[in-house]
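Excluded from the complex is one protein chain; the other protein chains are retained at their positions.
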Amino acid sequence: MSTVRGYFHPKTATGSSSLIPAPPWQYSGDLLTVEYRTDPERVRELLPEPLELAEEDPGAVALIWADWQSCSASQEELLDPVRAQYKEAFVVVRCSYKGRTYSRCVYIWVDKDFAIARGLHQGYPKKLGSIHQTRPHPYGPAPRVAAGARFGATLAAADRRLAEATFTLREESDTNGFVNGHPMIHHRWLPSIEKGKGLALDELIETGGASFEAGPAWAADAELTLFDSPTEELSRLEIREPIGAYFRQVGVVWDGGRLLESGTSGAE
Amino acid sequence: MSTVRGYFHPKTATGSSSLIPAPPWQYSGDLLTVEYRTDPERVRELLPEPLELAEEDPGAVALIWADWQSCSASQEELLDPVRAQYKEAFVVVRCSYKGRTYSRCVYIWVDKDFAIARGLHQGYPKKLGSIHQTRPHPYGPAPRVAAGARFGATLAAADRRLAEATFTLREESDTNGFVNGHPMIHHRWLPSIEKGKGLALDELIETGGASFEAGPAWAADAELTLFDSPTEELSRLEIREPIGAYFRQVGVVWDGGRLLESGTSGAE
Amino acid sequence: MSTVRGYFHPKTATGSSSLIPAPPWQYSGDLLTVEYRTDPERVRELLPEPLELAEEDPGAVALIWADWQSCSASQEELLDPVRAQYKEAFVVVRCSYKGRTYSRCVYIWVDKDFAIARGLHQGYPKKLGSIHQTRPHPYGPAPRVAAGARFGATLAAADRRLAEATFTLREESDTNGFVNGHPMIHHRWLPSIEKGKGLALDELIETGGASFEAGPAWAADAELTLFDSPTEELSRLEIREPIGAYFRQVGVVWDGGRLLESGTSGAE
Partner (left out) sequence: MSTVRGYFHPKTATGSSSLIPAPPWQYSGDLLTVEYRTDPERVRELLPEPLELAEEDPGAVALIWADWQSCSASQEELLDPVRAQYKEAFVVVRCSYKGRTYSRCVYIWVDKDFAIARGLHQGYPKKLGSIHQTRPHPYGPAPRVAAGARFGATLAAADRRLAEATFTLREESDTNGFVNGHPMIHHRWLPSIEKGKGLALDELIETGGASFEAGPAWAADAELTLFDSPTEELSRLEIREPIGAYFRQVGVVWDGGRLLESGTSGAE
């Protein structure tokens, strides 16, 4: 009879097999964000009790591409970069909970297993996808971070393209958008192992960065296209009206969240 | 305020984005199994309370490669096979719980996200890996299912090879091995979102196939090699003595499990 | 000053790094074929001098999915199956050369580098793609090789789905189709390293299997859909009329071809 260790599975005697280490988790990355308005009913239908539509601009949606290098406090993953680098594309809406406005990730695709595991912990509904975004570079044909610079971003899953966007940087901006600017409110759900017994885990949690640094945000003009897929509902968040688009380079630390309530989502 | 649906995340109004559908889940697959004895202490250290070493042959380990096609009750995934096909390699030991012998998967690698999600539900500690195994075929150089046929199997993760094996079929066998022959006893663990608060989910569950059909098992002679990796502890289950090796084609249905106890693992 | 060896690059002192070994090459695989008629002008425009449209049924096209295990004469690759297994989808038309009817592959996608290298040698215009097809299996939900069995097949490249098909087996068939039934006539082209100097290699070659064995062909009913892509012209071979569809398991040996003529294609 033993004690097993490890922040995540597989737990072992040493803990060193854990798919993810304990927080804090550190991130360096580039973000490409496009914001638009959809039918607010399409947002509402993704918000389980007790979440409600945000009062202001309730149909606002952000689709964000991120190119990350991440690591634990030891930073050792950065020297074996297959364990540090990943890309993601995710969709954020806002909502209201007890009178406060939150951001909420409703769809997200990543390309590594450690990113899936972190998402399980943080309540991000992650799937695997194939994500690409143009990287800025100081030499050659790739764009500088400067007015007129052009970036592309694409998302696919299960061998189908789900979204693609192009961005043309316009000018430095006071903001990197407003949809993904609040604390995140997420559910952590897992069905009971017994059929018909509902959820074994049903938590409403709040989470956000423990620290943040960033370069200037850049406003951009963007073109976004969403594609249908039999296994995805991203295109159900149809584009009614563009809001804005942004590029920003950031450094983030994540170090845990807060349990808000448990067993109340009514999710089926 | 809405109800969201879906067996797994992301939950939506329709439920059709769920990474995995509700059980029953159906599988067709080929299994290559190699069994060996390791130091029983290496098994014991992977068994959290209240699990104990199996009384008989406590150091027995099975390393199993599986080449699967899986689907929900609708079987629609089989017609879009990127959603049905996956491969896995997994390590099973036995243990004792309340006087009964169980099988327990201590390490497992798969190559699709839907397989990771099922593992979360079933308590398999899944990571992504790159898994390959020779397939039988009735024509050309690939092996028939017959005496003398040779199969290879390999496992890699994070760009490192973790295990490789070759199998030579010898004769039909009454058994497909004994290590993976019991009901599975697994933990379902998720850390609390709040730091220092331990586990939010800590369940001991029992699970197994709801139905099973199979062709004859074949006994094989096998060579197995395990490799070290900074992120894995598979090679810590060092090979002391071979037991046996097997090939078998199976059809399986999984349809839920049973909660044994909760909050008792003492895992850190 | 040394002699370097190896059937293909990289050539070394031992020859053992070669991306592909010398022929003969042996293959075991499952083929799913769908044949249809397109506008013969769409076929003609893919046939450089001196090739001409086939006299009979000149607009016939075959789109074929293949799930292969391949190896050299030593068969050692089969025991390290990451080096043996690959999938491909390819498009075949017929043409006439010196009064004889040939098959010609006009588009092909594979998922391994050794398959790309073989294609360079054999004149197949290979790109990387993501290819999936349902496999027959004797147990569980996957199809048996029997009337009513359903198979799916999909093709994607550069994160876009290019084609998908479903097949329902109907009955055993005397034929596995007629479009891919002739010797292959291919070009082997490589531009001059010097700009504006045309082609350094411009060969018209004939190739085909050195030996062949197979199970019964099965006729099938099929649904095929082609999708547009900015980098592909598969959908330009638009579907005017279905011809037939087939499933067959085969064993093939390839062992070289024959040079027909050189420097005459007029390709730009």
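Each chain carries a letter (A, B and C) given by its place in the written order, and its residues are counted from 1.
Here is the rule we go by: a contact is a pair of C-beta atoms (placed from the backbone, for glycine too) under 8 Å apart; a residue touches a chain by one contact, two chains touch by 3 or more.
Please read these numbers as outputs of a predicted model, since none were measured by experiment.
Novice: Could you tell which one of A:9, A:37 or A:132 touches the chain left off the display?
Specialist: Checking the options A:9, A:37 or A:132, the one contacting the hidden chain is A:132.
Novice: Need a quick check: the contact residues on subunit C for the chain that isn't drawn.
Specialist: Within subunit C, the residues that touch the unshown chain are 1-17, 19, 23, 44-52, 80, 82-83, 106-108, 112-113, 116, 120-123, 125-128, 158-159, 187-195, 200-201, 203, 205, 207, 230-233, 236, 255-259, 265-268.
Novice: When the complex is taken as a whole, what residues of subunit B touch the one chain not shown?
Specialist: Residues in contact with the chain left out: 130, 132, 154, 156, 159-161.
Novice: Could I get the residues of subunit A that touch the absent chain, sorted low to high?
Specialist: 26-30, 69-71, 75, 78-82, 84-85, 130, 132-135, 137-143, 150-154, 164, 166, 213-215, 249-253
Simple rule for what comes next: only the chains that are shown with their structure count from here on.
Novice: Going only through chains that touch each other, how many steps at minimum separate subunit B from subunit C?
Specialist: Tracing touching chains, the least step count from subunit B to subunit C comes to 1.
Novice: Quick check: which two chains are joined by the most contacting C-beta pairs?
Specialist: A-B
Novice: Please identify the chain lying most centrally, where each chain is represented by the average of its Cα atoms.
Specialist: B
Novice: For the two copies subunit C and subunit A, is the contact made of the same residues on each side, with over half of the numbers shared, or of different residues?
Specialist: Subunit A vs subunit C: same; shared/all numbers exceeds half.
Novice: Approximately how many whole Å separate the CA-defined centres of subunit B and subunit C?
Specialist: Using C-alpha averages as centres, the distance is 35 Å.
Novice: Could you grab the centroid distance between subunit A and subunit B? Build each centroid from C-alpha atoms only and quote it in angstrom.
Specialist: Once rounded, the distance between the two centres reads 30 Å.
Novice: Using mean CA coordinates as chain centres, what's the subunit A-subunit C distance in Å?
Specialist: Centre separation, subunit A to subunit C: 40 Å.
Novice: Enumerate the residues of subunit C that touch no fewer than two other chains.
Specialist: 130, 132, 154 - these are the residues of subunit C that touch more than one other chain.
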